[in-house]
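Quick one: this structure, given as structure tokens, is what I'll be asking you about.
Excluded from the complex is one protein chain; the other protein chains are retained at their positions.
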Amino acid sequence: MPHDGHGHDDHSELSPIALRVKALESLLIEKGYVDPAALDVLIDTYETKIGPRNGAKVVAKAWTDPAYAKWLKEDATAAIESLGFTGRQGEHMVALFNTPETHNMVVCTLCSCYPWPMLGLPPVWYKSPPYRSRAVIDPRGVLAEFGVALSEKTKISVWDSTAEIRYLVIPMRPANTENLGEEELAGLVNRDSMIGTRLAGKAA
Amino acid sequence: MNGAHDLGGMMGFGPIAAPPSEPVFHEKWEGRMAALAMTVPGDWSIDEDRSACESMHPAKYLKTSYYEHWLHGLEFLLKKYTPDSSSPMRPEDIWAALTARRSYTRDVQTPAAFTIGQKIRVRIMNPTTHTRAPRYVRGHVGEVVKIHGAHVFPDSNAVARGENPQWLYTLRFTAKELWGHASNDSVMLDLWEPYLEPA
Partner (left out) sequence: MMGFGPIAPEANEPLFHAPWERRALAISLAMGGTRQWNIDMSRHAREKIPSAQYWSLSYYEIWMEGLKRLLTERGLLDASIKKLPVLEAANVAPVLARGSPYTRNATAKPLFKIGDRVKVRNLHPEGHTRLPGYLRGATGEIALYHKAHVFPDSNAQGAGENPQHLYTLRFKARDVFGANTDDVLHADLFEPYLEAA
């Protein structure tokens, strides 16, 4: 259990940072500022309930429903909300549609802004100095690291999320997927393709 | 402030380690930390919170992980503010709190100073407090591609000087303009009107 123990055995296995967090948590619980059960629910929410499959649903719908795609282009916040995805770090959404001419890629050089309701919590690489420093100055080099080689003719548009606007990349629909339904299509949409560091998966 | 968090264009950090899959939280304490930061009933804004994370020493900021920045931020804010213990968040409140529709747009009386398609220069500025104008765009000329309405202005909000809403624009800068690259790539940024001046 995460918060059951005052036992020395428990503590002796913790790293210094883990001890510091535990000390803070204990103090805040003691003061009544936080409810330990609420902490458990929160963790569970991001571990099991909110994640990139939300974004994948948005992308798959945009691929199959032209009216929805149009709405997403014009008012992404409302179009995404219509699928039930709202909340913290997704308050103002803009959808960026990749085309053969333009490949979009999202970064936050200043912190790690990321559309949580659509993609969950960001992966470590997105939050780390290598990505945050290089995405704006060497996007092609970054893509190469992710195994993506774009045509020289494709222009890269990097979006640095400096405000509370959050960007969701709508990757290009893979070839030979005309017969797939929305659910199967959503299965081809990986998290990184919605950040812009990978392409959507190929049809099986 | 020109802190270690302002990473755009920095070199030397090595490859981007992106494993094919990774857990949401790498260690238990990370989950506890994320949950604490989201449940403490603090009377501070997201801008004050970011500013608190940025106040770490640069060496420490770069050596520590994302959630350790959060820990630093929360410790910093708790030294300044006393949370309200009368109504701690309950387990049943979490989903509603996380999915509540919030907004940073505000009504303002003044019209937007710039129009779509206009060429705009980012002011050369070096505030010692929180700002969302990264160093790498200051002094450079971009084009307005989108107007988002007036939004809460972080530079004021972070120092508890009120929301002071300002017009928010997306500007497009060519890689050539920013980095001297011979490429046709571009970088888009959201910038508030006080950062900008006619080119």
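Going in written order, the chains are labelled A and B, and every chain counts its residues from 1.
As a convention for this text, a contact is a pair of C-beta atoms (placed from the backbone, for glycine too) under 8 Å apart; a residue touches a chain by one contact, two chains touch by 3 or more.
All figures in this text were calculated on a predicted structure; none of them were measured in a lab.
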item: Residue in contact with the excluded chain [from B:M11, B:I116 or B:A199]; value: B:M11
item: Hidden-chain contact residue, picked from the options A:V59, A:C108 or A:I137; value: A:I137
item: Given B:M1, B:V24, B:V145 or B:V159, the one touching the chain that is not displayed; value: B:M1
item: Residue of B:H26, B:K60 or B:K119 touching the missing chain in the full complex; value: B:K60
item: Interface with the undisplayed chain - residues on chain B; value: 1-4, 9-14, 54-63, 123-126, 128, 138-140, 177-181
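Following the convention adopted for this analysis, only the chains that are shown with their structure count from here on.
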item: Rounded Å distance, chain A centre to chain B centre (Cα mean); value: 16
item: Residue ranges of chain A touching chain B (in the complex, touch as defined); value: 2-3, 14-15, 17-18, 20-22, 24-25, 28, 31-35, 37-43, 45-47, 50-51, 81, 86-88, 91-92, 94, 109-112, 117, 120-125, 127-134, 136-137, 139-140, 142, 145-146, 155-165, 192, 197
item: Complex interface listing, chain B residues touching chain A; value: 5-11, 13-18, 22-29, 31-36, 38-41, 46, 50, 53-54, 62, 65-66, 68, 71, 74-75, 83, 85, 88-91, 93-95, 98-105, 132-134, 136, 146, 148, 151-152, 154, 168, 170, 172, 175, 178-179, 183-192
